[in-house]
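I have a structure I would like to understand better, so I am pasting it below and will then ask my questions one at a time.
Every protein chain but one is kept in place in this view of the complex.
And now, subunit A:
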Amino acid sequence: MTTTDCAACADERAAGAAFCESCGRSLNPSADAGPACPHCGTPGSIGEDGYCENCGMLAGRERDHLETDCGEVAAAVTDRGLRHHRNEDAMWLATRGPDVDVIISDGVSSSFDPDVASLTAVTAAGALLGEGGDLAAAIGSAQVAVAKLAAEGDPRRQASNPACTIVSATVRGDAVTVGWIGDSRAYWVPEEGVAEQLTEDDSWATHVIALGADPETAMRDPKAHAITAWLGADAGTVTPRTAEFVVGDPGHLVLCSDGLWNYLTDPGAFAAAVREGLREQGTLISAARWLADYANTAGGADNITVALVPITPLGGAQE
């Protein structure tokens, strides 16, 4: 880049810099100056450290919104939401022909570096599934990898070790296996009727409901989302729970973090929302995006991650 003095304020020391030290304007007004700041609109003002040289706002992080589009086989979207400053959810989606491996992890906000925990969990579990490992072993490797984080990197991790949830599913033909720790969920959404929750939350609310508490009252309790099992150095020995089933009728396997399901706690409403997204949008990826938007419209209080996998019974007539 040829350097010029700042056209706006004639500050000579600006030579060599990308931005005028004096007035903050870009010294390279051409199109390759980079994107404009999403907050103040100053063109090409995003510095190397990701902050706007004018208004100081962080322009955005890579993980704020990510999409994985596997055409008609599967799709997943993760979004920062509206209230959290970063996306602490992570996702993994791998397909081979009609086979699908999908994993969602939600970092525990009160722990240190929860975004690192969730990404570590899905990467470790995804790698093991890719090598042909089974679901329980994959979650086991995620547990080990996340627990190790406490002793690495920032010393504050020791005081409040990185922690996260995990929900994972493998689809082999019409056979589905799900496994989970924490309160990220898997649902089966048939073409008609209510959604069937395939997982059971490791959460305070689920625990007291099982003991006989009123479900609505329990879910309204501030402790409702406190999880009783997680991945992390302080989690102790947790055996992941798994479930298997073979699809009898066509429908969609949906995995999501509580950023979505918390706005759709009623199984009927959940199924209706998924079907509306699929009907209105046509493609899987746009339906997943529609569901993330749905949660954001409802308040976006948490990070949102959702994955959709359509499954048809093998030998079924309707291809």
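General remarks:
Methods note: a residue touches a chain if its C-beta (ideal position, glycine included) is under 8 Å from a C-beta of that chain, and two chains touch if they have at least 3 such contacts; residues count from 1.
Assume contacts and distances are computed from a predicted model.
Selecting from "VWA domain-containing protein", "ABC transporter permease subunit", "Spermidine/putrescine-binding periplasmic protein" or "Amidohydrolase family protein", the unshown chain of this assembly corresponds to "VWA domain-containing protein" (UniProt protein name).
Set against the missing chain, the residues A:66, A:82, A:194 or A:238 yield one that touches it, A:82. Within subunit A, the residues in touch with the undisplayed chain are 9, 11, 13, 20-24, 39-40, 49, 51-52, 54-58, 80-86, 109-110.
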